[in-house]
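Here it is, the structure in full.
Every protein chain of the complex appears in place save one, which is left out.
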Amino acid sequence: MNEIIYSFIEYFIGQVSNPWLKMGIDVFIILIQIAAVVVVALLHVAYATYFERKVMARMQVRIGPTEVGPIGLLQPFADGVKLFFKEDIIPANADKPIFYLAPVIFFASALTSLSVLPFFNNFAVANINVGLLFIFAMSSIGAYGIVMSGWSSDSKFAFLGGLRSASQVISYEIAMGLSLVGVMIMAGSLNLSEIVRAQHQYPTGMFAIPQFIGFFVFLIAALAETNRLPFDLPEAESELVAGYFTEYSGFRFAMFFLGEYTGMLIMSSVAALCFLGGWTIPQFITNALPFLSYVPGIVWFLLKVYLIMFFYYWVRSTFPRYRYDQLMGIGWKVLIPLALANIVLTAFVKILVKGL
Amino acid sequence: MLAKLFFGYYAVVIIFLSLLVITRKNPVHSVMWMLLLFFHIAGLYLFLNAEFIAAIQVIVYAGAILVLFLFVVLLLNLREELQVERFVGSWPAGLIIAVAIFAIVVNVIRSFVLAPPGKYSIEYIKEATHTKALGTILYTEYLFPFEIASLVLLIAIIGAIVLAKRKTRSH
Amino acid sequence: MVPLNWYLMLSAAVFMIGVFGFLTRRNIIIMFMSVELMLNGVNISLISFSHYLQDLRGQILVFFIITVAAAEAAIGLAIIIALFRNKSTAHVDEMNEMKG
Partner (left out) sequence: MNNYLLIPFLPLAAFLINILLGRNFLKEKAHWVSILAVAGSWVVAVMTLVDILAGHKINQDLYTWIVSGNFKVSVGFLIDELTAVMLIVVTTCSTLIHIYSVGYMHGDKGYYRFFAYLSLFTFCMLMLVMANNFLQLYFGWEGVGLCSYFLIGYYFDKKSASDAGKKAFIVNRFGDFGFGLGIIMIFLTFGTIYYEPVFAQAGGFANNTVNFLGYDVHLMTLIALLLFCGSIGKSAQMPLHVWLPDAMEGPTPVSALIHAATMVTAGVFLVARCSPIFSLSETALMVVALTGAITSLFAATIGLVQNDIKRIIAYSTISQLGYMFLACGVGAYTAGVFHLYTHAFFKALLFLCAGSVMHAMAGELNLQKMGGLKKYMPVTYLTMLLASLSIAGVPGFAGFFSKDEILWLAYSGPSPVGKFVWLIGTIVAFLTAFYSFRLIFLTFHGKFRGTHEQEHHLHESPKFMTIPLMLLCVGAIASGWVGIPHLLGGGAHFTEFMKPVLGHPEGHGTHAEEWMVMAISVIAGFSGIGLAYFMYLKRADIPVKIAQQFSGVHRLLFNKYYVDELYSFLIVRPAIWTAKNILIGITDAKIIEAIVNGVPKAIGIFSEQLRKFQTGRLQHYASIMALGILIIIALMLWR
């Protein structure tokens, strides 16, 4: 990717020798990559909402949005425009700087995580060695946005929602992190691209099969991490109006909304990358059906991501909400022990069976 | 030159943020500045080829410890906090002591000599990846301290629960 | 190449600010945060030593410092909550029952 852009530039202005100019070009390339990823990801986020509405509608025997555009395809944009032009209301007693900052933190942390995701072979904005840890870090920063929005709104509902969300996110982050340790052990790396490559070398082609416990724990923890049903207690409508963003409106609300769906996208991507083989498909399939290897990797990746997104919607439309203590109980008493057991098991098998 | 510029930026921002952390009246603001400070420190670590530690800095310090602080801050009464004096009466003494420590440490730093470099060269770490290199030492040479650290954490969990648990009214 | 001294100066400065905050702030939570500042100051110097001496043991030490800091924060904040519950204040100069 970078090489192509370089050759383009060289084609236009000749050999670049000035180091400052070279750096400028590098920065320019990175900026282009960031812009591309953000725009594409946001487009996907927009259509994820549309997808959700359609899926939910089908499951509830409705048909979902149809009015705006052909089969309602322009509905997300209509929503965006509506939110953009809504009045921006700030509560009188709010702590203003933090009130402003909270949605930005939330949204930014979600977007930043996108930078380390390899969408297809050799493409990631930042191909860093601790990519997985980076995603954890960013998802834990997201908790600040939630807590701060809840606190700065100076509203009981928002405050309770913020507290609930923070403890929920912190608790489930542990389970999520531990569930991925099995993958780390098997891949021997924290670099997401390396993890995908390791899966490609692996007989089953994806870690979801040997790491089924980890996969299970990860999926549930991801639901809680992104405040999705059945763990959407921070924003439980019937209890807390809208939870931590009760007091937000207009574009700031839109940022929370987008941040949440971006988070979902990221969690689905991580699941796809760490457990389902990312942009690759298992070698036994390509051996059997060689023509599939001509399909671009991004297609497989998006297929897997949307599969998991679908799972999200499916769960949302079928499960009732948990009680708060049940939520914590599941996190600490079921998922974390399961994940720990998985680590022990994986480590043992790794030591006992050479070359796994 | 670029490295020095980067370092200069980080140094100035880190010191400035540290000062903000300890001088803010509103503890919530202190926490927010501290969050930013931790990011900068993590950036500095990246700069020093310690990517794993940088990630840990964000995950553990920013993601766990500071959230705990935030939690506790939120539980306390902030309205009163904003009305009262933030420093103790004898703060000039504290200032003098702190500056004296700084001066003396700077004096020490001025006269130090760098030891010959060890075996973990930058190339080696890049080759083996930082996490792997660190993990290898941690699980071989420092296995015992590592186990003790796990015990410390366990005790901390239990201790925190015992301490913060509300006494039941029944007795 | 940035001289190691600069890092050490930075580390000392952060540490000193932590000391200052600990010695002067009334709010116990800010004092606690000052302690974290001091730890971070030390961590900076350890990491830079580790880099310049090309010896990973400094980073191991940082790893343990972070671990202990987490434990310390959990315990310390639990103590603060218990204190606040009993005293309804977070100001250390109002907690001076242990005087001679």
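Lettered A, B and C in written order, each chain numbered from 1.
In this text, a contact is a pair of C-beta atoms (placed from the backbone, for glycine too) under 8 Å apart; a residue touches a chain by one contact, two chains touch by 3 or more.
Keep in mind it's a predicted model, so treat the numbers as computed, not measured.
Student: Which shown chains does the chain we cannot see touch?
Tutor: B, C
Student: Which residue among B:V108, B:L143 or B:I158 touches the omitted chain?
Tutor: B:V108
Student: Among the options C:L4, C:L53 or C:V92, which residue touches the chain absent from this view?
Tutor: Residue touching the absent chain, from the options given: C:V92.
Student: Using the touch definition from the top, which of B:V88, B:I137 or B:L163 touches the missing chain?
Tutor: Candidates B:V88, B:I137 or B:L163; residue touching the omitted chain: B:V88.
Student: Pick out the residues on subunit C that sit against the missing chain.
Tutor: 19, 22-24, 31, 92-93, 95-100
Student: Since one chain has been left out of the picture, which residues of subunit B touch it in the full complex?
Tutor: 88, 90, 93-94, 97-98, 100-101, 104-105, 107-108
By definition in this document, only the chains that are shown with their structure count from here on.
Student: Please give the pair of chains with the highest number of C-beta contact pairs.
Tutor: B-C
Student: Cα centroid separation between subunit B and subunit C, in whole Å?
Tutor: The mean C-alpha positions of subunit B and subunit C differ by 6 Å.
Student: Please compute the C-alpha centroid of subunit A, do the same for subunit C, then give the distance between them in whole Å.
Tutor: Roughly 33 Å separates the two chain centres.
Student: Send over the residues of subunit C in touch with two or more other chains.
Tutor: There are none in subunit C.
Student: Flag every residue of subunit B that touches subunit C in the complex, lowest number first.
Tutor: Its residues touching subunit C are 3-4, 7, 10-11, 14-15, 18-19, 21-22, 27, 30-31, 34, 37-38, 41, 44-45, 48-50, 52-53, 56-57, 60-61, 64-65, 68-69, 71-73, 75-77, 81, 84-91, 93-95, 97-99, 101-102, 105-106, 109-110, 112, 114-115, 117-122, 125, 133-134, 137-138, 142, 145, 149, 152-153, 155-157, 159-164, 166.
Student: Would you tell me which residues of subunit C are touching subunit B in their complex?
Tutor: 1-2, 4-10, 12-21, 23-27, 29-30, 32-34, 36-37, 40, 43-44, 47-48, 50-57, 59-60, 62-64, 66-75, 77-82, 84-85, 88, 90-93
Student: Any idea which subunit A residues touch subunit B in the complex?
Tutor: Within the complex, subunit A touches subunit B at residues 95, 97-98, 101, 128-130, 133-134, 136-137, 140-141, 143-144, 147-148, 151, 159, 163, 166-167, 170, 173, 188-191.
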